[in-house]
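First the structure, which I've put down as structure tokens, then a few questions once you've had a look.
Apart from one protein chain that is not included, each protein chain of the complex appears where it belongs.
The block that comes next holds chain A.
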Amino acid sequence: MSSTRHQDTKELPSYEEALQEHERPPPYTPPLTGSIMASITRLSRDDPDPIYEDLNNVVDSTDFADVDHYNYDVLSNAVRDVSLDTDGSSKGIVTMVNLDQYAKPGKHTYTAIGLEGSANKLGVGIIRHNLGPLSQENRAQVLSNVRDTYITPPGEGFLPRDTARHHRNWVVRLIKRSMEEAGVSREELDCICFTKGPGMGAPLQSVVIAARALSQLWDLPLIGVNHCIGHIEMGREITGADNPVVLYVSGGNTQVIAYSNQRYRIFGETLDIAIGNCLDRFARTLKIPNYPSPGYNIEQLAKKGSNYIELPYTVKGMDLSMSGILAYIDQLANDLFKGNTSNKVIFNQETKEAQITVEDLCFSLQETLFAMLVEITERAMAHVNTNQVLIVGGVGCNERLQKMMEDMVLDRKGSIYATDERFCIDNGIMIAHAGLLEFRMGKRFELKDTVCTQKFRTDEVLVSWRD
């Protein structure tokens, strides 16, 4: 089956190459005139906070004793835990988790099917694990990974009811196609995994119905998976990142996550709307197509923009707020479309001509939002004392975000891990993968426990498969 295996590790240049590349101006980045550079440099130079002074070094976590943060107790515990973990593993005293205590005798592999439908994408994937712990030598095999996206007309978002109808229409066909592509029979499957949450209620429910029926029909156990955990585990598996700070950015979530003590702990997150939601809604204001995705189309427009317009920059401690930025830039776009020449930002007050374009707006929005993400990710790296960053979630395929993050990570002599759209954007395979890990640790769900939930935080899940 190795021919169907997708290895998707992002090709990264060596550190020296990357550094040279880094010193050259990036290819499509126009000269930054506005405050975006200012806001980044301000962080590294002028701020007396010790966290910023050592930005270019990998900092000892104990240096953060006087970081002023509302959540400092939790963070400092987490930092301590992580450093304990690192010490332990370097001395080899941490025992490996046994993933095979529930293995069926005589079987050398596990196979799982995953059903994902928490938003407008319906995904079905089949994954196979060999016995033994997962490593670079013993990788999971992607047997199939199919997806169907519910695309709405320009200017419209997807509504729960219509999305649920789309999922119901396609779920059985997609399962069939996935099984055919994988060449797997039902007898080979060990479990059926589905997204339990978080997500939109109606689409989640429409998919779990199929999962329940299938589980009874084939007499297979059901495993409910947290969508965020699916993203994180699949990202780690594909890229081989060992213990990264995870930036999870998608249409419904924006979180900076680090692992500590069997939980993926949330270090920072959005206080209002998700970054993908912010981009999607701006795409609706611009009435640009939702195919292949609104964020992709904004990215293409942003490549042609060059004037940076100053937008609100709203990092709140380790958290972000994005609704105000959206309201502000929506207003600018509306003034531009209506020809409201009294707007001094957009129109030259003497000639009454527009001095910025839609492309400039997209460019400015991306630069501002991504700079905020880079800032809190950088701080999380200092807190947990790691120099790996893994970007997952739909917005994670944005190349400008990857580039900005790469610049920051290279400054810290670290490494960045990202995947392409097959594994970034919601997919069934990640649900299968995370579900199979839970299955191998002996977790089982009764039918009554398979009710989906719209709210399901990343740190609620006990990560039993890591030590």
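Just so we're on the same page, a contact is a pair of C-beta atoms (placed from the backbone, for glycine too) under 8 Å apart; a residue touches a chain by one contact, two chains touch by 3 or more; residues count from 1.
Note that in this section contacts and distances are computed from a predicted model.
Engineer: For the chain omitted from this view, which of "DNA-directed RNA polymerases I, II, and III subunit RPABC1", "ER membrane protein complex subunit 1", "Transcription factor Pcc1" or "UreD-domain-containing protein" is its UniProt protein name?
Structural biologist: "Transcription factor Pcc1"
Engineer: Considering the complete complex, identify which of A:R128, A:R147, A:R168 or A:K196 is in touch with the unshown chain.
Structural biologist: Selected residue, touching the omitted chain: A:R168.
Engineer: Could you tell me which of A:V97, A:L159, A:I209 or A:V315 touches the chain that is not displayed?
Structural biologist: A:I209
Engineer: Kindly note down the residues of chain A that lie in touch with the hidden chain.
Structural biologist: That gives, for chain A, the contact residues 165, 168, 171-172, 175-176, 186, 205-206, 209-210, 212-214, 216-218, 447-448, 450-451.
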